[in-house]
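The complex appears here minus one protein chain, its other protein chains still in place.
Chain lettering (A, B and C) follows the sequence in which the chains are written, and residue indices restart at 1 in each chain.
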Amino acid sequence: MESKRITIRLKLFSSAKDLAGFDERLVDIPPDSKSEAVLIYLAKHNPLFERWRTSLRIAVNMEYVDSQHLLHDGDEVAVIPPVSGG
Amino acid sequence: MESKRITIRLKLFSSAKDLAGFDERLVDIPPDSKSEAVLIYLAKHNPLFERWRTSLRIAVNMEYVDSQHLLHDGDEVAVIPPVSGG
Amino acid sequence: MNDITPDPIDVLAVVDSVKAHAAGGIDIFIGTTRDHSKGKKVVSLEYEAYVPMAMKSMTELENKARQRWNLHEINIVHRIGKVAVGEPSVVIAVSSAHRDDAFQACRFLIDQLKLVVPIWKREYFADGSVEWSMQTHEQPVTHESPQAHP
Partner (left out) sequence: MNDITPDPIDVLAVVDSVKAHAAGGIDIFIGTTRDHSKGKKVVSLEYEAYVPMAMKSMTELENKARQRWNLHEINIVHRIGKVAVGEPSVVIAVSSAHRDDAFQACRFLIDQLKLVVPIWKREYFADGSVEWSMQTHEQPVTHESPQAHP
């Protein structure tokens, strides 16, 4: 018996948005997915996400998290390319 | 035979001006006088100059000098109390 | 206070916002957009922000600065959208009783802002090219680490 999938709100910015071709999307993922799941998801859209992976940070509900952070239903998950404000 | 005296322009600022009671004066001093001569001169007007002596700096022609700097005829000699700009 | 705004930054208003009658000193940093980058002439820039997270991040930086130094007021304002060359993209003003605190906190805030606040700069070059700005120490493709690919 498979557990119910959870839904996250994926947000992309800057070069990540350009690579993916969209800026926001609701994504269904298996429960117990970790934050790195969004990068695996994105790599299916564009293999460059795999090459860029080490320079992309993930923020969950507006907090930076590591790649093993457990995602929950309703989380806002943002892909943060190297920032260049200032 | 006594040598001719030299004339300096003495300028006082801030608390030194208040202590002396004047801000500018032409003063005749012996040749070969050193910068400290102006403090000895001022101490005759107000003995407090003797007590304040270590905190007063001398500038000759708008450059800080030490107490042994030789004065020349026509020098502008300023007594500089502790500065407090900013 | 702090703000992320599409409007030109009113530098004087930012300065006035941190004035306090008790203040001894104010340090202000103004980042202005450059007319060249990577040897190419830049004609204009565009900033994008993850606005709610950027605001939250700036507030966190403000709180960290207040913990480390004795400060009166802090105001961090970052512009987004198109910015003409030479115009301020960021203004940070810090007031304190002793200038050492204001200088150190202002420096800390701009350094940290450039590291963690989710804002991105896109440069429009005279030759028609457009690029997202990347820090030189964070070039993703060339500094890729094979171990990170399980």
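We take it that a residue touches a chain if its C-beta (ideal position, glycine included) is under 8 Å from a C-beta of that chain, and two chains touch if they have at least 3 such contacts.
Not measured: the values here are computed from a predicted model.
Colleague: Which shown chains does the hidden chain touch?
Modeller: B, C
Colleague: Just to verify: which one of B:Arg5, B:Arg25 or B:Arg51 makes contact with the chain not shown?
Modeller: From the options B:Arg5, B:Arg25 or B:Arg51, the contact with the absent chain belongs to B:Arg51.
Colleague: Which residue numbers on subunit B touch the omitted chain?
Modeller: Counting only subunit B, the missing chain is touched by 11, 13-15, 18, 50-56, 59, 62, 64, 78, 80-86.
Colleague: Going by the touch rule given at the top, which residues of subunit C touch the chain that is not shown?
Modeller: 11-12, 15, 19, 21-32, 34-36, 85-86, 95, 97, 99, 102-103, 106-107, 110
Methods note: only the chains that are shown with their structure count from here on.
Colleague: Could you put a whole-Å number on the gap between the CA centroids of subunit B and subunit C?
Modeller: About 51 Å separates the centre of subunit B from that of subunit C.
Colleague: Can you give the whole-Å distance between the Cα centres of subunit A and subunit B?
Modeller: 74
Colleague: Return the distance between the CA-based centres of subunit A and subunit C, expressed in whole Å.
Modeller: Computed value for the inter-centroid distance: 25 Å.
Colleague: Where in subunit C do residues touch two or more other chains at once?
Modeller: If we look for residues of subunit C contacting two or more partner chains, we find none.
Colleague: Send over the residues of subunit B in touch with two or more other chains.
Modeller: There are none in subunit B.
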